[in-house]
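Here the complex is missing a single protein chain, while all its other protein chains stay put.
Let's look at chain A:
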Amino acid sequence: MESLIGLLVAAPLLGAAVLLCGGRRLDRTGHWLGTGLAFLSFAFGLVLFTDMLGKDGEHRALHSHLFSWVPVGDFQADVAFQLDQLSMTFVLLITGVGSLIHLYSVGYMEHDERRRRFFGYLNLFLAAMLLLVIADNYLLLYVGWEGVGLASYLLIGFWQHKPSAATAAKKAFIVNRVGDFGLSVAIMLMFTTFGTFAFGPVLANATEAGESKLTAIGLMLLLAACGKSAQVPLQSWLGDAMEGPTPVSALIHAATMVTAGVYLIVRSGAIFNGAPDAQTAVMVVGAVTLLFGAIVGCAKDDIKKGLAGSTMSQIGYMVLAAGLGPIGYVFAIMHLVTHGFFKAGLFLGAGSVMHGMNDEVDMRKYGGLRKYMPVTFVTFGLGYLAIIGFPFLSGFYSKDHLIEAAFARGATQGWIFGSVALLGAAITAFYMTRMMLMTFFGEKRWQPDENGELPHPHESPKTMTIPMVILAAGSVAAGFIFNLGERFVHWLEPVTGYEHGHLPEPLNVPLITGSAVTAMVLGVALAWVKYGRRPVPAVAPRGNALTWAARRDLLQDDVNHVVLVRGGEHLTRSLVYLDHKVVDGVVNGTAATVGGLSGRMRRVQNGFVRSYAVSMFGGAAVLIAATLFMRAV
């Protein structure tokens, strides 16, 4: 069984190598090879999963040591894998959702002449993400982490002939570097503290390290998670990442990339448990991002950017839960999995809508599509119901547990974070309903494209609709299945630990469930009043200051520009000034002094033999005088 773990990564990695090096002869079949290898990896995952289910809860983790990578004295870097319940959950999510997205891309990218390369990058993305989740030490995790960054760069900038796509790819890569810096510092700190960076010893000895060290490591890990998972303040790349093809957005938002930060925090749970300050920071980041993303999502007219805001917000939920400690880890991962289903479904649905509408992304130019795209409508609708937390769909369970866990933290913090989570649920319902109404309901607001043709919306081909149907089924059923006898909690408990929270008085579970549903209904009702009852204007109205700011992503780029770009310019300018005036001043000043002195000395050389003779006589006289003087003494 252990040898299968390596094959999980090897299959998509092989696909990437063959597709990227294979050349044009694979243009006609390459996409099926890539898709097949993704499904093969999923099959390996299923085999390992069934094997794992047959074992006892505590003994399910598999270890596989491939080879020693850098054995230098105390520094032992191994290429070794660890597959426990947490990794297994991710492996199934990544390969399952990833394979469906591969299948979808076969149809979506049909007319793209660089389709083979696209599938090569997709396989690379899967391989990097799988390496990230099955690594048994932080250094190997870092390799996967960087691989994910590289693959996302290649895929976001896939349509590199568009300058906006090239810029978005660079932006994603550079913002991610900031987070990567945090991870590398965290790994170095671990090595100096524990003398190793393998999960086993680091997490087992975490309590002995002292709180200040753990806080430092935790904050650096949080910075890393912020970069990869697009949390405030490193969230700015996510909206622009929509420049990539839609399947890429689905892959980044559902199965890979943004989930890496949550994985990192949950995996390092032992470190965060010993550092309450770092945990508070994690919760604050999660809560702020939760509201931030939701507000941005409300104002976007671009369907993909609206979904991007929603992802940011949902990941904010997960990070908030991960910051709660053992009460929340399980629910962070549960929400991550259910989110993987419905967000992938929503993105694939959005891609299907764009496919039928000549690649139009502005929701104000949609309207009334439910009759023309019935399958997309139903699958998107189920994903929509799941994300807003409609009772008994998957989002309902995971989000409800999350809100309970936030309240169960107790004290002022519990009330604040719980209320934020509830408010977030209401806003989520609002923007998702808005999206649904603007796209599938109301009147047709279709506009002719640049060739003067009105779009002819049609249902997408089978390769695209089948993944959507499967994901919709997952969005409906996953939450229910996970909650049957607290199955998911028992599954993850041996790895992440679990602590049943106690709600403070006067709260109880039905009350919180009731208020979550009420918040959802309020959001839906408000959206219906604004966008369902009256017609949606085809040109965006001006709106108030908040709308204006939210359309500009709550000024995140402006803030970055003023603080980082301008600040950096001022810093470099003052450094250049310092260099010119002080450093160059010292060097040039020395040279000028020596030059001036030698100019004076030069006067002595007047060319007259006589004066040289005087100096000779003078010198001889001085020498003789000195000799005589020494004798006398």
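Please note the rule applied: a contact is a pair of C-beta atoms (placed from the backbone, for glycine too) under 8 Å apart; a residue touches a chain by one contact, two chains touch by 3 or more; residues count from 1.
Criterion: contacts and distances are computed from a predicted model.
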item: Name of the absent chain as recorded in UniProt (options "Amino acid ABC transporter permease", "Proteasome subunit beta", "IclR family transcriptional regulator" or "NADH-quinone oxidoreductase subunit K"); value: "NADH-quinone oxidoreductase subunit K"
item: Given A:V72, A:V609 or A:M630, the one touching the chain that is not displayed; value: A:V609
item: Contacts of chain A with the absent chain, listed as residue ranges; value: 602, 605-610, 613-614, 617
